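Up next is subunit A:
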Amino acid sequence: ASKPAATEPAAEPAAEATPAAEPAAEPAAEAPKSDMVMGMITDTGGLGDQSFNDSAWLGLENAEKEFGITRQVLESQSADDYSPNLVSFAEEQTDLIFGVGFLFDESMKAAADKFPEQKFAIVDSQGLGKSNVAEIVFAENEGSFLVGVIAGLKTETNKVGFIGGMKFPLIEKFEYGFRAGVKAVNPDCEVIVNYADSFEDAAKGKEIALVQHQAGADIIFHAAGGVGAGLIEAAKEEGFWAIGVDQDQSHMAPESVLCSMIKRVDVGVYSVAKSVVDGSFQGGTLVFDAKSGGVGYSDKAGNLTDDLKAAADKYLEAIKAGTFVAPSTEAEFNAFEAPTL
Partner candidate 1 sequence: MAKVVEMKNITKVFPGVVANDSVNFELEKGEIHVLLGENGAGKTTLMNILYGLYEQTSGEIFVNGQLANIKDPNIAIKLGIGMVHQHFMLVEPFTVTENIILGAETSKGPHNIQLDMETASKKVKEISELYGLAVDPNAKIEDITVGMQQRVEILKTLYRGAEILILDEPTAVLTPQEIEELGMILQKLVGQGKSIILITHKLKEVMSMSDRVTVVRRGKVIETLKKENTNIDELAELMVGRKVNLKVDKADHKSGKTVLEVHGIEAMNNRGSKALKEISFEVKAGEIFAIAGVDGNGQTELVEVLTGLRKSIKGTFAVNGKDLQKMSSKKIIDSGMAHIPEDRHKRGLVLEHSLAENGCLGNHKDEPFSKHGILNYDYIHEYCRNLITEYDVRTPNERVSAKALSGGNQQKFIVARELNRHPELIIASQPTRGVDVGAIEFIHKKLVEQRDMGKAVLLVSLELDEVLALADRIGVIYDGQIVGIVSGATADEKELGIMMAGGKVNK
Partner candidate 2 sequence: MVIFIALLASALRLATPLIFSALGGVFTERSGITNIALEGMMIMGAFFAILVTEFTNMPWIGVLAAMAAGIMTSMILAVIAIHLKGNQVVVGTAINLFAVSITAFLLELVWKRSGQTDSVKKALTTNPFHFLENIPVIGKLFGGMTPFVYLAFVAVAVSYYVLYKTPLGLRIRAVGEHPKAADTVGINVYRIRYICVGISGMMAGLSGASLSLGTISLFREGMTSGKGFIALAAMIFGKWHPVGAMLASLFFGFCEALQIQASTLGFDFIPSEFLQMLPYLATIIVLSGFIGRATAPKAVGTAYEKGHR
C-alpha cells in the first residue's frame, strides 16, 4: 500500500487554496439519517498512519456527516487478514466495503465473486474486471511530476533526493514522476534515490535524509509513510527543504516543508460512498488525476515563490491538457522527452 505520510491529524477535510479538488460539501446543519452501513478495511499499516488509511477514513467520515451513514473499520494485522475481513463485512450485508490498498486486489476479486450482490471498492488498484467493484486510482506520477518541477527549479546544489518506502510499482510511480519533473526543468540535476524498505522506521528515514543532505541534496521528497517523519525532522534540524506527500505536511515544520504532493484518497472514497447513497454506484475504474483535482501540489505554508508556482502551474495545465504524459515507470522515464512549454 502506499503509505505516504502526512502527520496531520486528518480532521479537516476542507481543501485549502490548492489546486486539489474540493471535498464534500459543508455538513448539513441537521444531521441527515440513513441506515446505510459502510465498512472499511485498512491494510497492515492500519488507522493512524496519518496518510493513506487515515485519508480514506476521513472520506468516510465526510460521508457520515453528509449522508448520515454509519461507518465501521477493520484493521488488518497481516496480509492474511484481507480475505477474512472482506468476508466479515460482506456477511453483515454492509452496503459498501472498501479495501484500502492495492494488495487487496486478489482477495477482493475472490470476494466479489463470492458475493456478487455486495458492493465493493478498492483503492489504488485497477483492472479487477468485476462489475461490483469500484476501483479508485490516482495519478501519483502527475502530482510527483509537479513537485519535481518545483524541486528542480528551486535547488541550488543541483542535487535533490527521493526517499521511497518500498520498491512497489506504486511507489515507483512517485519516484519516476518526480524524476521526470526534475529532469524537465533542470536536466543536469542529480536525483539521489533511497528506499527505506519500511513505512515505519522513522529513525531510518531521518538517517537517509541526513545522508542525502550530506551528499548535497537540498530538497528531498518522500513517499514513505511514517519514515517521512524522520525526513521532516532532519530537514528542520539541518535547514534544508522537505517535500511532503499525500496531504499538506507543512504543519509539521512550516519552515522546512517546501510544499506537498497531494493525493486525495478521501475524495475518492467519499465519491464512491456518495454514489452508493444516490444509487449511481458502478463497477470499474475511477481515475483521480491532475485533471480531476485528485492529485496536485499544495503549499499551505506559503514557501513557494510566485515564479515557482507559475512554473508548476504551467506544467499542471499541460498535463491536464494532455500535452504530455508524466512517466510512471522506469521504462517510461527513460523514454521521456521533456516537453518544451
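Criterion: contacts are C-beta pairs under 8 Å (C-beta built on N, C-alpha and C of every residue); 3 or more make two chains touch, one makes a residue touch a chain; residues count from 1.
The candidates came about this way: all candidates are chains of the complex that A comes from, given by their letters.
Please read all numbers here as calculations on a predicted model, not as lab measurements.
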| item | value |
| --- | --- |
| Touch assignment for subunit A within the complex, options 1 or 2 | 2 |
| Residue ranges of subunit A in contact with candidate 2 within the complex | 7, 9, 45-50, 54, 167, 192-195, 197-198, 200-208, 210-212, 214-215, 226, 229-230, 233-234, 237-238, 252 |
